[in-house]
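Take this structure first; my questions come after.
A protein chain is absent from this complex, but the other protein chains hold their places.
This part shows chain A:
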Amino acid sequence: MRPFRSFSLANTVLFTVLCLTMIAPLVHLAAVSLSAPVYANAKLVTFWPMGFQFGVYKTIAGMGNIWRSMGNSIYITVVGTGIALAFTSTLGYSLSRPNMKGKRWVLRGIVLTFIFSAPLVPSYLLVRSLGMENTLWALMIPNALNAFNVIIMKTFFQGISSEMFDAGKIDGCSEWGILWRIAVPLSAPVIATLALFHMVGQWNSYFSALIYIRDRDLQPMQVLLRSLIVEEEANNMIASSTDVASLMTPEMLKAGITLFATLPILIVYPFLQKYFVKGAMVGSLKE
(Lines give C-alpha, C1' and ligand atoms only; values in the text may rest on other atoms or scores of the structure.)
Protein backbone atom coordinates (compact mmCIF):
# COMPACT_ATOMS: atom_id res chain seq x y z
CA MET A 1 0.00 0.00 0.00
CA ARG A 2 2.94 2.34 0.50
CA PRO A 3 3.52 3.38 -3.12
CA PHE A 4 -0.19 4.24 -3.41
CA ARG A 5 -0.02 6.63 -0.48
CA SER A 6 3.00 8.46 -1.80
CA PHE A 7 1.46 8.63 -5.27
CA SER A 8 -1.72 10.17 -3.86
CA LEU A 9 0.33 12.68 -1.97
CA ALA A 10 2.41 13.63 -5.01
CA ASN A 11 -0.75 13.90 -7.07
CA THR A 12 -2.40 16.19 -4.54
CA VAL A 13 0.70 18.37 -4.43
CA LEU A 14 0.83 18.46 -8.25
CA PHE A 15 -2.74 19.71 -8.53
CA THR A 16 -2.32 22.20 -5.71
CA VAL A 17 0.68 23.70 -7.53
CA LEU A 18 -1.19 23.75 -10.84
CA CYS A 19 -4.11 25.54 -9.23
CA LEU A 20 -1.78 28.09 -7.73
CA THR A 21 -0.32 28.84 -11.16
CA MET A 22 -3.86 29.56 -12.34
CA ILE A 23 -4.47 32.33 -9.80
CA ALA A 24 -0.97 33.49 -8.90
CA PRO A 25 -0.62 35.75 -11.98
CA LEU A 26 -3.88 37.52 -11.15
CA VAL A 27 -2.90 37.96 -7.51
CA HIS A 28 0.46 39.37 -8.59
CA LEU A 29 -1.21 41.85 -10.95
CA ALA A 30 -3.57 42.91 -8.17
CA ALA A 31 -0.67 43.41 -5.79
CA VAL A 32 1.30 45.48 -8.32
CA SER A 33 -1.68 47.66 -9.21
CA LEU A 34 -2.40 48.44 -5.55
CA SER A 35 1.17 49.22 -4.50
CA ALA A 36 2.99 52.52 -4.29
CA PRO A 37 5.07 53.31 -7.42
CA VAL A 38 8.38 53.19 -5.52
CA TYR A 39 7.95 49.53 -4.63
CA ALA A 40 6.51 48.58 -8.01
CA ASN A 41 9.44 50.25 -9.73
CA ALA A 42 11.95 48.48 -7.53
CA LYS A 43 10.24 45.14 -8.37
CA LEU A 44 9.70 44.42 -4.69
CA VAL A 45 6.03 43.55 -5.00
CA THR A 46 5.17 39.86 -5.27
CA PHE A 47 1.77 38.73 -4.02
CA TRP A 48 0.91 41.40 -1.49
CA PRO A 49 0.63 45.16 -2.16
CA MET A 50 3.26 47.42 -0.59
CA GLY A 51 2.38 50.99 0.27
CA PHE A 52 -1.29 50.34 -0.40
CA GLN A 53 -3.04 52.89 -2.65
CA PHE A 54 -5.94 53.09 -5.11
CA GLY A 55 -4.48 55.63 -7.54
CA VAL A 56 -4.46 53.27 -10.52
CA TYR A 57 -8.14 52.45 -10.21
CA LYS A 58 -9.05 56.12 -9.81
CA THR A 59 -7.22 56.84 -13.05
CA ILE A 60 -8.95 53.95 -14.80
CA ALA A 61 -12.35 55.10 -13.56
CA GLY A 62 -11.59 58.49 -15.08
CA MET A 63 -10.68 57.10 -18.51
CA GLY A 64 -13.65 57.88 -20.75
CA ASN A 65 -12.53 55.50 -23.50
CA ILE A 66 -12.54 52.51 -21.13
CA TRP A 67 -16.15 53.07 -20.16
CA ARG A 68 -17.19 53.72 -23.76
CA SER A 69 -15.50 50.56 -24.98
CA MET A 70 -17.05 48.61 -22.14
CA GLY A 71 -20.43 49.91 -23.25
CA ASN A 72 -19.71 48.69 -26.78
CA SER A 73 -18.68 45.29 -25.45
CA ILE A 74 -21.84 44.98 -23.38
CA TYR A 75 -23.92 45.98 -26.40
CA ILE A 76 -22.40 43.45 -28.78
CA THR A 77 -22.58 40.78 -26.08
CA VAL A 78 -26.24 41.30 -25.19
CA VAL A 79 -27.70 42.16 -28.59
CA GLY A 80 -25.39 39.78 -30.44
CA THR A 81 -26.40 36.88 -28.21
CA GLY A 82 -30.07 37.74 -28.66
CA ILE A 83 -29.70 37.65 -32.43
CA ALA A 84 -27.71 34.43 -32.32
CA LEU A 85 -30.31 32.69 -30.15
CA ALA A 86 -33.22 33.81 -32.30
CA PHE A 87 -31.54 32.51 -35.47
CA THR A 88 -30.26 29.29 -33.90
CA SER A 89 -33.49 28.28 -32.21
CA THR A 90 -35.73 28.96 -35.21
CA LEU A 91 -33.47 27.09 -37.64
CA GLY A 92 -32.85 24.29 -35.15
CA TYR A 93 -36.58 23.93 -34.54
CA SER A 94 -37.53 23.63 -38.19
CA LEU A 95 -34.80 21.09 -38.79
CA SER A 96 -36.00 19.02 -35.84
CA ARG A 97 -39.54 18.67 -37.21
CA PRO A 98 -40.37 15.74 -39.48
CA ASN A 99 -42.83 17.81 -41.53
CA MET A 100 -40.30 20.12 -43.16
CA LYS A 101 -39.87 19.05 -46.77
CA GLY A 102 -36.33 19.03 -48.12
CA LYS A 103 -34.72 19.57 -44.73
CA ARG A 104 -32.16 16.87 -45.51
CA TRP A 105 -30.53 19.20 -48.00
CA VAL A 106 -30.51 22.12 -45.63
CA LEU A 107 -28.89 19.94 -43.00
CA ARG A 108 -26.23 18.73 -45.42
CA GLY A 109 -25.50 22.30 -46.44
CA ILE A 110 -25.05 23.26 -42.81
CA VAL A 111 -22.81 20.31 -41.96
CA LEU A 112 -20.63 21.15 -44.95
CA THR A 113 -19.72 24.48 -43.33
CA PHE A 114 -18.02 22.45 -40.60
CA ILE A 115 -15.42 21.40 -43.12
CA PHE A 116 -15.24 24.50 -45.28
CA SER A 117 -15.23 27.54 -43.05
CA ALA A 118 -15.89 30.96 -44.54
CA PRO A 119 -12.56 32.38 -45.78
CA LEU A 120 -11.27 35.63 -44.28
CA VAL A 121 -10.74 37.89 -47.28
CA PRO A 122 -14.01 37.13 -49.11
CA SER A 123 -15.90 37.42 -45.80
CA TYR A 124 -14.38 40.84 -45.26
CA LEU A 125 -15.31 41.91 -48.78
CA LEU A 126 -18.86 40.67 -48.22
CA VAL A 127 -19.30 42.53 -44.93
CA ARG A 128 -17.88 45.61 -46.61
CA SER A 129 -20.23 45.40 -49.56
CA LEU A 130 -23.19 44.93 -47.21
CA GLY A 131 -22.29 48.29 -45.66
CA MET A 132 -21.60 46.77 -42.24
CA GLU A 133 -17.95 47.75 -42.11
CA ASN A 134 -17.26 50.12 -39.22
CA THR A 135 -20.59 49.36 -37.54
CA LEU A 136 -21.22 47.14 -34.55
CA TRP A 137 -23.40 44.92 -36.79
CA ALA A 138 -20.20 43.53 -38.27
CA LEU A 139 -19.41 42.09 -34.84
CA MET A 140 -22.85 40.61 -34.26
CA ILE A 141 -24.25 39.33 -37.56
CA PRO A 142 -21.52 37.37 -39.40
CA ASN A 143 -20.82 35.18 -36.36
CA ALA A 144 -24.43 34.82 -35.19
CA LEU A 145 -24.86 31.24 -36.35
CA ASN A 146 -22.63 28.25 -36.55
CA ALA A 147 -23.29 24.71 -37.65
CA PHE A 148 -22.36 23.29 -34.28
CA ASN A 149 -24.94 25.25 -32.28
CA VAL A 150 -27.71 24.65 -34.81
CA ILE A 151 -27.12 20.90 -34.60
CA ILE A 152 -27.02 20.94 -30.79
CA MET A 153 -30.30 22.86 -30.79
CA LYS A 154 -31.89 20.53 -33.34
CA THR A 155 -30.80 17.44 -31.40
CA PHE A 156 -32.24 18.85 -28.21
CA PHE A 157 -35.60 19.69 -29.81
CA GLN A 158 -35.72 16.17 -31.26
CA GLY A 159 -35.30 14.78 -27.76
CA ILE A 160 -38.54 16.40 -26.60
CA SER A 161 -41.28 13.78 -26.80
CA SER A 162 -43.34 14.23 -29.92
CA GLU A 163 -46.58 13.72 -27.95
CA MET A 164 -46.06 17.22 -26.56
CA PHE A 165 -45.98 18.68 -30.03
CA ASP A 166 -48.95 16.58 -31.17
CA ALA A 167 -50.93 17.75 -28.16
CA GLY A 168 -50.15 21.33 -29.09
CA LYS A 169 -51.31 20.65 -32.62
CA ILE A 170 -54.62 19.17 -31.47
CA ASP A 171 -55.20 22.24 -29.34
CA GLY A 172 -54.78 24.34 -32.45
CA CYS A 173 -51.22 25.56 -32.23
CA SER A 174 -49.42 26.43 -35.44
CA GLU A 175 -45.78 25.40 -35.86
CA TRP A 176 -44.81 28.90 -34.79
CA GLY A 177 -46.95 28.56 -31.69
CA ILE A 178 -45.45 25.17 -30.86
CA LEU A 179 -41.98 26.67 -31.14
CA TRP A 180 -42.68 29.50 -28.71
CA ARG A 181 -45.11 27.83 -26.34
CA ILE A 182 -43.69 24.32 -26.12
CA ALA A 183 -40.25 23.83 -27.65
CA VAL A 184 -38.47 26.94 -26.35
CA PRO A 185 -39.73 26.79 -22.73
CA LEU A 186 -38.79 23.11 -22.57
CA SER A 187 -35.27 23.78 -23.83
CA ALA A 188 -34.38 26.53 -21.40
CA PRO A 189 -31.26 24.71 -20.13
CA VAL A 190 -29.72 24.20 -23.55
CA ILE A 191 -30.65 27.71 -24.67
CA ALA A 192 -29.08 29.15 -21.53
CA THR A 193 -25.91 27.18 -22.16
CA LEU A 194 -25.62 28.29 -25.78
CA ALA A 195 -26.27 31.86 -24.64
CA LEU A 196 -23.48 31.69 -22.07
CA PHE A 197 -20.95 30.39 -24.56
CA HIS A 198 -21.90 32.97 -27.14
CA MET A 199 -21.69 35.74 -24.56
CA VAL A 200 -18.20 34.73 -23.49
CA GLY A 201 -17.14 34.56 -27.13
CA GLN A 202 -18.55 38.01 -27.87
CA TRP A 203 -17.00 39.52 -24.77
CA ASN A 204 -13.54 38.05 -25.35
CA SER A 205 -12.95 38.22 -29.09
CA TYR A 206 -11.11 41.07 -30.72
CA PHE A 207 -9.95 39.90 -34.14
CA SER A 208 -13.18 40.71 -35.96
CA ALA A 209 -13.25 44.15 -34.35
CA LEU A 210 -9.69 44.67 -35.52
CA ILE A 211 -10.80 43.89 -39.06
CA TYR A 212 -14.12 45.67 -39.23
CA ILE A 213 -13.98 48.63 -36.83
CA ARG A 214 -11.98 51.74 -37.72
CA ASP A 215 -13.82 54.26 -35.56
CA ARG A 216 -12.23 54.48 -32.10
CA ASP A 217 -15.58 55.25 -30.50
CA LEU A 218 -16.91 51.88 -31.65
CA GLN A 219 -14.04 49.79 -30.30
CA PRO A 220 -15.00 46.94 -27.97
CA MET A 221 -12.98 46.66 -24.79
CA GLN A 222 -10.61 43.91 -25.89
CA VAL A 223 -9.35 46.04 -28.78
CA LEU A 224 -8.72 48.98 -26.47
CA LEU A 225 -6.98 46.67 -24.00
CA ARG A 226 -4.78 45.35 -26.75
CA SER A 227 -3.69 48.81 -27.79
CA LEU A 228 -3.09 49.87 -24.19
CA ILE A 229 -1.21 46.78 -23.09
CA VAL A 230 0.27 45.07 -26.12
CA GLU A 231 0.94 48.16 -28.21
CA GLU A 232 2.03 49.92 -25.02
CA GLU A 233 -0.17 52.98 -25.37
CA ALA A 234 -0.40 52.91 -21.58
CA ASN A 235 3.26 53.94 -21.52
CA ASN A 236 2.56 56.95 -23.76
CA MET A 237 -0.44 57.85 -21.67
CA ILE A 238 1.70 58.03 -18.55
CA ALA A 239 4.61 59.73 -20.26
CA SER A 240 2.33 62.45 -21.60
CA SER A 241 0.98 63.55 -18.23
CA THR A 242 3.30 64.39 -15.36
CA ASP A 243 0.75 64.22 -12.56
CA VAL A 244 -0.20 60.69 -13.60
CA ALA A 245 3.46 59.71 -13.88
CA SER A 246 4.10 60.58 -10.24
CA LEU A 247 1.26 58.27 -9.15
CA MET A 248 2.05 55.11 -11.07
CA THR A 249 4.35 53.23 -13.37
CA PRO A 250 3.15 51.91 -16.76
CA GLU A 251 3.32 48.38 -15.30
CA MET A 252 0.93 49.37 -12.53
CA LEU A 253 -1.53 50.90 -14.95
CA LYS A 254 -1.39 47.86 -17.24
CA ALA A 255 -1.86 45.53 -14.30
CA GLY A 256 -4.84 47.56 -13.13
CA ILE A 257 -6.45 47.66 -16.55
CA THR A 258 -5.95 43.92 -17.02
CA LEU A 259 -7.65 43.18 -13.72
CA PHE A 260 -10.41 45.69 -14.34
CA ALA A 261 -11.20 43.95 -17.64
CA THR A 262 -11.03 40.49 -16.07
CA LEU A 263 -13.33 41.41 -13.20
CA PRO A 264 -16.67 40.85 -15.00
CA ILE A 265 -15.58 37.30 -15.90
CA LEU A 266 -14.20 36.62 -12.43
CA ILE A 267 -17.45 37.76 -10.85
CA VAL A 268 -19.86 35.68 -12.93
CA TYR A 269 -17.63 32.63 -13.45
CA PRO A 270 -18.04 30.89 -10.08
CA PHE A 271 -21.83 31.05 -10.34
CA LEU A 272 -22.06 29.90 -13.92
CA GLN A 273 -19.27 27.35 -13.96
CA LYS A 274 -21.52 24.31 -13.69
CA TYR A 275 -23.58 25.46 -16.69
CA PHE A 276 -20.43 25.88 -18.72
CA VAL A 277 -19.30 22.37 -17.87
CA LYS A 278 -22.71 21.02 -18.77
CA GLY A 279 -22.46 22.87 -22.04
CA ALA A 280 -19.12 21.34 -22.84
CA MET A 281 -20.70 17.94 -22.31
CA VAL A 282 -23.57 18.78 -24.65
CA GLY A 283 -20.94 19.55 -27.24
CA SER A 284 -18.99 16.40 -26.63
CA LEU A 285 -22.06 14.22 -27.07
CA LYS A 286 -22.33 15.52 -30.62
CA GLU A 287 -18.83 14.44 -31.47
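In this text, a contact is a pair of C-beta atoms (placed from the backbone, for glycine too) under 8 Å apart; a residue touches a chain by one contact, two chains touch by 3 or more; residues count from 1.
Keep in mind that, in the parts below, contacts and distances are computed from a predicted model.
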Omitted chain (choose from "Sigma-70 family RNA polymerase sigma factor", "Gas vesicle protein GvpA/GvpJ/GvpM family", "Cytochrome c oxidase subunit 1" or "Sugar ABC transporter permease") - UniProt protein name: "Sugar ABC transporter permease"
Option from A:L125, A:M164 or A:A239 whose C-beta touches the chain left out: A:L125
Contact partner of the left-out chain, one of A:L194, A:I229 or A:M248: A:I229
On chain A, residues whose C-beta touches the chain left out of the figure: 3-4, 7-8, 11-12, 14-15, 18-19, 21-23, 25-26, 28-29, 32, 43, 86-88, 90-95, 97-101, 103, 106, 109-110, 113, 115-126, 129, 141-142, 144-145, 150, 166, 169-170, 174-176, 179, 200, 203-207, 210-211, 222, 225-226, 229-230, 251, 254-255, 258, 261-262, 265, 269-270, 273, 276-277, 280-281, 284, 287
